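Just dropping this structure here.
Missing here is one protein chain; the remaining ones are kept as they sit in the complex.
Take a look at subunit A:
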Amino acid sequence: MPSKPAGTLYRGREGMWSWVAHRITGVGIFFFLLVHVLDTALVRVSPEAYNEVIGTYKNPLVGLLEVGLVAAILFHAFNGVRLILVDFWAKGPRYQRQLMIGVGVVWVVLFVPFVIRHLTHVFGG
């Protein structure tokens, strides 16, 4: 293993980890999307077939996976907006740290109300 070079602005820092997280969440969301189009396609088979499969989305374990899915989507969405700002906004690269903090703030502000509401539904509050 080569040792970490001194003074790098990217490797091992938040820029690298947000890039890694963007890839991992992107791949995860993509595979969910494939499954989600297939389960929705069951509306063309019969109402019973659709209701049965969509019923699995309501069980507590899958309900918790949905929390993970939404966490991934919110990160991917707002990290993507940050990427766009870094690429197209002249001051984007200079404020990249603040933008990173902004992604975290927006993520928390949207994720917390979602978790409360969704888990209330899933666990029948």
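The rule we apply is simple: a contact is a pair of C-beta atoms (placed from the backbone, for glycine too) under 8 Å apart; a residue touches a chain by one contact, two chains touch by 3 or more; residues count from 1.
Here, contacts and distances are computed from a predicted model.
Per UniProt, the protein behind the absent chain is "Succinate dehydrogenase"; the candidates were "Sugar ABC transporter ATP-binding protein", "Glycine cleavage system H protein", "RagB/SusD family nutrient uptake outer membrane protein" or "Succinate dehydrogenase".
Contact between subunit A and the unshown chain involves residues 23, 26-27, 29-30, 33-34, 37-38, 40-41, 43-44, 46-47, 50-51, 54, 57-58, 63, 66, 70, 73, 77-78, 80-81, 83-84, 87-88, 110, 113-114, 117-118, 121-122, 124.
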